[in-house]
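Heads up, one of the protein chains got dropped from this complex, but the rest are sitting where they should.
Chain lettering (A, B and C) follows the sequence in which the chains are written, and residue indices restart at 1 in each chain.
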Amino acid sequence: MELTRILQILSAGLIIGGIYALIAVGLNLIYGTMRLLNIAHGELIMLGAYVTYWLYTLYGVSPLISMILVSAFSALIGLIVCWSIFLPIIKTSKSAAVLESNSLLIFFGLSVIFSNLASLLWTADIRGYSYMTKVFYILGVPLMHNRLLAFLVAVVVCILSYLLLQKTMLGKAIRALIQDREASQLVGINARFIYIFSFCLGFAMAGLAGCLLSMFYEITPFMGLPYTIVAFIVIVLGGLGNIFGSLMGGFLLGLLETIGVSLTSPGLRPILSYSIFILIILVRPKGIFGRGVY
Amino acid sequence: MKDMKMLEARNISKRFGGLMALEDVNISVAQGEIVGLIGANGAGKTTLFNVISGTYAPTSGRILFKGREITGMRPHEICRRGLVRTFQVVKPFRNMTVLRNVMAGKLFGKDRVKNLEYAREEALKILEFVGLAQKAHVLARGLGLADHKRLELARSLAADPELLLLDEALAGLTPTETVEAMEIVRKIHEKLQITILMVEHVMKAVTGLCSRIVVLHYGRKIAEGTPKEIAENPEVVEAYLGESIEA
Amino acid sequence: MAKRAALYGFLALILALLCLVPAFASDYVVSLFLDLLMWIALTESWIILSGYTGYISLGHSAFFGLGAYFMAMTWTHIPYALGVLSGGLVCLAFAFAIGFPFLRVRGPYFVILTLGLSEFTKYLFINLEIKLGGTVGRILMMTPGLETLYYSVLIVGTGATITAYFVKNSRFGIGLFSIKEEEDAANSLGINTSIYKWLAFGISAFFPGMVGAILALRRSYIDPYTVFSPAVSFQVIVMAFLGGFEDVEGALLGAVVLTLVSEALWAQYPYYYMIILGAIVIFIVKFMPLGVLHPIKQRLLKEPQ
Partner (left out) sequence: MEKRKMSVLVVVILGVLTLGFFSMSAPQALAKDVMPVGFSMSLTGKYAPGAAGQMQAYQLWLDVVNQNGGIYVKKYGKKLPVKFVYYDDKSSADTAVRVYEKLITKDKVDVLLSPYGTSIHFAVAPLAERYKVPIVGSTAASVKLRDIKSRYFWFITSCVPDRQMKALVDLLKYLNIKNIAIIYAQELFPRENLQFLDPYVKKAGFNVVLKKDYPMGAKDLTTLLSEVKGKKPHAVIALCYPAGAFTITTQAQEVGLNPDFLFELVGPAVVVFGPKFGAATEGIATMGHWSPKGKWPGAKEFYDRYVAKFKRKPDYLNSVLSYTECQIVQQAIEAVGSFDREKLRNYIANHEFETINGPIKFAGLENTKTPSMILQWQKGELEIIWPKETATAKPLYPKPPWPK
């Protein structure tokens, strides 16, 4: 195989992997700290994409600026949802199992509400816009500016969130909470604040991912579910609660998919990625990187 | 018959990655004995229990129960042969009633009772025996610690053990509760004729109940003998006991 | 005892009424009940594994789709009843085949693993279809009438409910609940946890296979995207959770409440009903965290819990 083609495959894998990582890290943050499986994650991506789309088409706001606006908007949704629904429920839940199942239901309700609200407000039409469609060559590999941008932003945000967890006091507190909820509360960590913080951060990352994706994929009210499924698979591959694992898992899945496809047929991609996923979980029932925080 | 070996663990080693949790441990329990297993935290007591009861397979070594090999068997198979354990951190079936917890032991233990009604009657008898009968219909999660420990005992008894492994059945109890619990253990041994191997931190209980004591230290057996011999063993005193035995 | 007899009588009466539905109701009502019974069958069978052992499965759509495809492939070659039954048996066999390794995986990992399974089977069938038939999707001709399908689903739904009831109140059921509460302790207490989970998984897969087989004929057109849709699994979970997650009655009530409420809303507010439904789900969880049945039950039993 010629070199440019190999590079092409690798770059495609890395780009899609970077976006997977961004989506998965946001999801895992919420799972890790609160043990809540957010099945409305894809719907937040959808909302982020719509907000970017409308800001761009109606007011000409550049998606570069929207990245910040959308993140803030999603964080605000996170704040409202967390404060009005989840904090009271965490307080009153009788056991972890009840909490886990009830949160699943609530997120299910939210995802239904979000996607149908979007469809009601903006119709179910497919939407999209073109932004930064100039092509750029790196080592002979063509890349569209918007995808390169999305990749860079995703990676930077993932690394920043990783550094946040590693280097700051807040990050240490979050990691402590992920590792041992009770012990961390004993040493005086304000769990309530961290819940809200990680909830908002997770939501903001989903919104941001939506903003990035909207630059090159089509937008519909029901686009969320496939992203949720991918995010689930990535966080399980990397280990639940393991942020570093999600980052790696995202890239791993992205590369596996593109490399696998180039060796076989694109039609086999889903079979390939799901069978690899199933095999990995059967061999390592706690993900490749296991639980724990790096 | 008194000297028949109920349990024989020969040259047990267990390695977790680079950590040697048990190294060449030999331990045997004769029928009718109460043997105490002591050692500091991390000495490998619970690991030894896990290996004997089948939760972990040993890295090397053999385990014989009533002269038959049980090495590598799964926990339920070992239980059905009459070797039943309790857990240090109690593991009741929280959302089932106390009675159902004990019925589970009756249904799946050595007797493998098929009839639910019969199991219920038997379970009630056992609850009576450990003094938990009046709470038979309470959900297990509503019990206090002392009752949880009793329930743990009752559930294990329901499985009809010949050898009972008690993992810190007395830990965390108040002095009065400890005395009551010791009484139950004694009753189990004397009335039900069940052989007992117990891990215990409460030295009063160990010396009061056990005819023989084995001491583990960093995964190795460093001493074995009567309570008196152990108390006078300088190596043990240095490693672990020290002042607590005098107290 | 008298109370129990009254209850049995009541249930028999309901069953008899259900049998009579096609005789006096319009086709629309029959099809509504068919839908309802389908969800009952799916939810009741789901709780046999997930409600009783706590292994929450998103794999129901895999079994549903497998049953549907089995029927689509054998339709007109083998008799209807045999096709439905074998649809279930194929799923049972499939669940048994994958059960041991799958059920070693616990907690949320199991949830996602089963989601992966149902997606995997979906794409497997897409590729198989292309290899075998050249296209994706099949049309089924000369399908049985609404009444036949209705009675079939009635039988399967009743069967699933009765099975769920007897499993729960049996020695087997106590074993399953012990696994849910403390798997290690259950194992140490003599329960062969792997076999128990494995059996529950198989039984739980049997019914959606049959339902899928029947529903394939009702749709008369199937393709992998629609029959392996994860929506089936999600809806089953919502119903089971609403009902309180581990009760035969709860699953029944959850299925009935969600189906009827969504039907009532759906006919009235075609654009809003999903939003209202989502809000209702959140509302119920917020104010009845143990399911809709729980407060009623508490009131009836006056049991301090």
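Criterion: a residue touches a chain if its C-beta (ideal position, glycine included) is under 8 Å from a C-beta of that chain, and two chains touch if they have at least 3 such contacts.
None of the values given here were measured: they were computed from a predicted structure.
**Student:** Shown chains touched by the missing chain?
**Tutor:** So, spelled out: the chain left out of view touches A, C.
**Student:** Provide the residue numbers of chain A that touch the chain removed from this figure.
**Tutor:** Per the touch rule, chain A residues meeting the hidden chain are 5, 8-9, 12, 15-16, 115-116, 119, 123-130, 133-135, 142-144, 147, 216-218, 220-222, 226, 257-258, 261-262, 265-267, 269-270.
**Student:** For the chain that got dropped from the picture, name the residues of chain C it touches.
**Tutor:** Contact residues on chain C toward the absent chain are 26-29, 31-32, 35, 123, 126-127, 130, 134-137, 139, 141, 143, 145-146, 215, 218-221, 223, 225-226, 231, 257, 260-261, 263-268, 270-271, 273-274, 280, 283-284, 287-288, 292, 294-296.
Just so it is clear, only the chains that are shown with their structure count from here on.
**Student:** Can you name the chain that lies farthest from chain B, using the mean of each chain's Cα atoms as its centre?
**Tutor:** A
**Student:** Of the chains shown, whose Cα mean is nearest the mean of all protein Cα atoms?
**Tutor:** Closest to the centre of all protein C-alpha atoms: chain C.
**Student:** Using the average of all C-alpha atoms in each chain as its centre, how far is it in Å between chain B and chain C?
**Tutor:** One centre to the other, that is 42 Å.
**Student:** Chain A to chain B: how many Å between their CA centres?
**Tutor:** That gives a centre separation of 47 Å.
**Student:** What are the residues of chain C that contact at least two other chains?
**Tutor:** none
**Student:** I need the residues of chain B touching at least two other chains; which ones are they?
**Tutor:** Each of 94 in chain B touches at least two other chains.
**Student:** Residues of chain A touching chain C in their complex?
**Tutor:** Its residues touching chain C are 31, 37, 39, 85, 88-89, 92-94, 97-98, 100-102, 104-106, 108-113, 116-117, 120, 225, 229, 232-233, 236, 240, 267-268, 270-271, 274-275, 277-278, 281-282, 285-287.
**Student:** Of all residues in chain B, which touch chain C in the complex?
**Tutor:** Spelled out, the residues of chain B in touch with chain C are 53-55, 74-77, 79-80, 84-85, 87, 91-96, 100, 103-105, 107-110, 112, 114, 116, 119, 139, 155-156, 159.
**Student:** Along chain C, where are the residues that touch chain A in the complex?
**Tutor:** 54, 56, 101-102, 104-106, 108-109, 111-113, 115-117, 119-120, 122-124, 127, 130, 230, 234, 237-238, 241-242, 245, 271-272, 274-275, 277-282, 285-286, 289-290
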